[in-house]
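One protein chain is absent from this view; the other protein chains keep their places.
Which chain is which? They are A and B, in the order written, and residues in each are numbered from 1.
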Amino acid sequence: MEWKLELILFVLLSVMAVFSAIMMVTRRSPINSAIFLIINFFASAGIYLLLQAQFIAVIQVLVYMGAIMVLVIFVIMLLNLQDESKLSEQFSYKKLTSLLLSVLLFCLLGFSVFFGFSGKFTSISGEAEKLGTAESLGKELVLAYSVPFEIAGLLLLAAVVGAVVLAKKSFD
Amino acid sequence: MIQLHELQFIIPLITICVASVLVLIVEVFSRNREVVFAVTTLSVFVALIITIRDISYSTIILNNFININNVSSGFNIVVLLSVLLSLLESRSYLIKKQINFGEYYAIILFSLIGMMLMVMANDLLIVFLGLEMMSICFYILAGFMRKRIKSNESALKYFLLGAFMTGFLLYGITLIYGVSGTTNLMVLFSNTLLHQEPLFLIGVGLFLIGFLFKIGAFPFHMWVPDVYDGAPTIVSGFMSTAGKIAAVATIFPIILKLNILDYRIIISVVSVLTMMFGNIIALAQTNIKRLLAYSSIASAGYLLVGLAAFNDMALRGILFYTLAYSFMQLGAFIVVGIIEKSSSDNKDFSNISLDSYKGLAKRNPVLATIFTLFLFSLAGIPPFAGFWGKYYLFVAAIKANLIWLSIVAILLSVIGIYYYLKVIVYMWFTDPETDETYIMSPLGTTAIILSIAGTIFFGLFPEIFFELIRFY
Partner (left out) sequence: MLEGYIPIFIIIFISAAFAFLNINLSSLLGPNRPNKEKLSTYESGMEPIGTAHDRFSIKYYMVAVSFIVFDIEVVFLYPWAVSFLNFPKPEMIYSFVIGLIFIVVLAVGLIYEYKKGVLKWD
């Protein structure tokens, strides 16, 4: 395996992603967790870029790091967590069991994905770069995927109505 | 590209879509809830009639995204029926609880769009979008009593768990797509070489987990009693029938057509545990909504018995059981709603403990008789529709040589009879503690009459349903 620029970048970004993910779940202050989540999103955006999915990478930055993070921080402020330490420091067998089961699931999925895909996709096709652009995505979206496109519109409408119903202060 | 003439096959769906947007517009511009209610009910009714009329359509349309055949139309009929029945009773319940907003009807229609899409889906993308649409609407509906803590709690619990399980579902779809390079279900069914791939099996397993949660099967059932207990009663009825049936109608045909027999043992074990949990924990319940929730968990178990059979009879049993279930479960929830809303104090969820059913027969013999019929049907006592539902499911299991499974299922459903009988004994053989009178709105009465008629009619002539949807 030669150390090309892509490989170096990939290793860097994935280390960054895993590290920030671990930091995110172990931080005591939710705001710190949110900042590590932003770093994690940034690293995954970089990985998308390496996979020639330019549009997804841009969306990851715009929507996830922008919009979703605003919401996450608002929710943290809204919940007003006072005793963050109490949430994380108690030991119980329930937690231990769930930890073990999660590790088990992770190993199962990790091994099957690793052996299922290893050796199958070794190089990125030359067309990949063209496919990842907003233009070719738009073509597919409108011509082949117009049905899911419209349904997504209705789904967003339902979400608007739902947000108003649940969160508007004075209703009716 | 979609051809215009393809749209004639999905007129029911388009009707509901147009109606949902129309309802929102009427709500904001005139705030006339009578019009909103009329538009909603009428559109569901029209969609139901057109689906029955067009039952013979069998085609794959809209860029291979939608598959219409008699099975999907049959399930759609059942879903539309249960939506219609719950809508009829909704109005008076919402007025009594002071939450009669037009948004309720819009959200019901949105969730209906999701359910119909999911049932007719020929692509995992549509399955996911439909499921999300339905689930998001359910989260909102569960928390529709905005000022009741219990309702909020139920919505939050449902949302957090539901969103987490959606992650499993999506990961399953990702793996399936990663192995096969397609999300089209027809291609996935026909490519039997794929069914040997371990990654594909894991993908289907994760996909199944996402749906088992929605169906409320063990070990993903914990949310069911809490959510049904906290949500407005009519919404609990709606979620436990229409929502569950739509999820069953989506995943069960997919699993049956994939025909991966390795899953049989997992599904059998899950079904036994589900029936055990539902039926045994229901014995200890003192709250009627929780009792019905556990009974709905048990029903999911019976449906899984049919699924484990993997033969022709399986689909037949699942179709019929969902039909019977929509009548009896929704009917029972409507009665619970009527009794709850006639409580003199308008506190949090009064009148839903079993005690408020004491001596119901002496106060209102008609209501008691109706409720008894629904409970008999749920318990699977002939000649009601619930009996035939279980009969077809268990026969399918026997035909597939799963005799142990059907024996266990029969034993557990016999245990189930006990808690239904407990309610019946409370109603008929104890003295009343209150002297409340029950107000029944004309529309609610219609809904009850329809459910009773369905329960008895399909109990006496079960084959007529298969004639109707041309499923032999």
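To be clear about the criterion, a contact is a pair of C-beta atoms (placed from the backbone, for glycine too) under 8 Å apart; a residue touches a chain by one contact, two chains touch by 3 or more.
All figures in this text were calculated on a predicted structure; none of them were measured in a lab.
Of the listed positions A:47, A:113 or A:152, the one in contact with the omitted chain in the full complex is A:152.
Not every partner is drawn; the one left out touches chain B at residues 1, 21, 24-25, 27-29. On the side of chain A, touch with the chain left out of the figure occurs at residues 5-6, 9, 31, 49-50, 52, 55, 59, 62-63, 66-68, 70-71, 74-75, 77-78, 80-82, 129, 134-139, 141-143, 146, 149-150, 152-154, 156-157, 159-161, 163-164, 167-169.
The rule is simple: only the chains that are shown with their structure count from here on.
In terms of their C-alpha centroids, the spacing between chain A and chain B amounts to 32 Å.
For chain B in complex with chain A, the touching residues are 1-2, 17, 20-21, 24, 62-63, 65-66, 101, 103, 106-107, 110-111, 113, 117, 125-126, 129-130, 132-133, 136-137, 139-140, 143-144, 146, 155, 171, 175, 178-179, 197-199, 202.
Across the interface of their complex, chain B is touched by residues 108-109, 112-113, 115-117, 143-148, 151-152, 154-155, 157-159, 161-162, 164-166, 171-172 of chain A.
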